[in-house]
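A quick write-up on the structure given underneath.
The complex is shown incomplete by one protein chain, all other protein chains being positioned as in the whole.
Chain naming follows the written order as A and B, and within any one chain the residues start at number 1.
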Amino acid sequence: MLEDELSVSTRERGGVAIIDLVGDVTTFAEEKINSAYTQVTGQGAKHVLLNFRQNDYINSAGIAILIGIVTEVNRNNQKLGVSGLSQHFQKIFRMVGLAQYADIYQDEDEAIKGFAAAAT
Amino acid sequence: MASPNSDNEPVERIIELRLPSRLGYEKVAMDTASSLARRMGFGGDRVEALRTAIAEAVTNAIEHGNEHDSDMRVLVMLTARPDELVVSVADQGRKQLDQQQTTPTPRIEDAFTKQDKGGWGIWLIRELMDEVEFTTAPSGGNQVRMVIHLER
Partner (left out) sequence: MELSFPSELGYEKVAREAVAAFARRLGCDRERVEDLKTALGEACINAIEHGNGRAPGLRVDVSCIGADDHLEIEVHDQGLKRYESSGTIASIDLKLSGLAPLRGMGLMMIAQLVDEAGFTESVDGRNHFRLVLYFRKI
């Protein structure tokens, strides 16, 4: 009764494929996140941004899904960034080691600039 | 505590909360209930109404039913059903709520003369919730049962 509370959508901006994540990132998010990633990769995305919206609830199962995405990003030679995380979840991402594999930006604008700078 | 129907599919989920009888703890009931209500799909207005109603009910239980006795608990039971949320708030006190107090609409003019300036809480609960019932709890204290319907 209280399961599915995540909406995932994709768009493109400044050469970056943005995956917007609004809601809870838990075990129930797996299919939605994976298919969004597969979709943008299929469209040839080299820069992928996971754009969070100050989500209140990201748990370890959700983080496991994101680690799965990192595995694919490494395999596909893409660059991954995350934006829009609260201070608390930035801390969590660093704690589990995701910061080594995905650049953490405060917001989307900073991310777009960051991807561009890294590309040069 | 799932209640299976004939297809053996559970139709309700129950959350129980036992709070100390100290003012301020109604906030815990409010946040718990609104978290559940939002996730059930209730809109902002209904969630706000629920927060206010449950705040009044818990405050009443603390102040009147349990008379601020910190050994006593306020028992809040939230029952989530597919199309409604049932909230019951019970105290463990011995001071029975006069049933006559639960029905009349308070008039502000009366409040100027009455000793007890309250009475608005119960009226507010009736205004905000879809169904309201005052009874005696299994433990012997006062219980208010409130229902809010989920419009889809």
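Note that in this section contacts are C-beta pairs under 8 Å (C-beta built on N, C-alpha and C of every residue); 3 or more make two chains touch, one makes a residue touch a chain.
These numbers were taken from a predicted model, which means no experiment stands behind them.
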Residue touching the undisplayed chain, where the options are B:Gly24, B:Gly41, B:Pro82 or B:Gly140: B:Gly24
Touch criterion as defined above, residue of A:Ser9, A:Thr27, A:Asn76 or A:Gln106 at the omitted chain: A:Thr27
Subunit A residues that touch the omitted chain in the full complex: 1-3, 24, 26-28, 57, 59-61, 63-65, 67-68, 70-71, 74, 86-88, 92, 95-98, 100-101
Subunit B, residues in touch with the chain not shown (by the definition above): 1-2, 10, 13-20, 24-25, 27-28, 30-32, 34-36, 39
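Methods note: only the chains that are shown with their structure count from here on.
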Distance between chain centroids, defined by C-alpha means - subunit A, subunit B (Å): 41
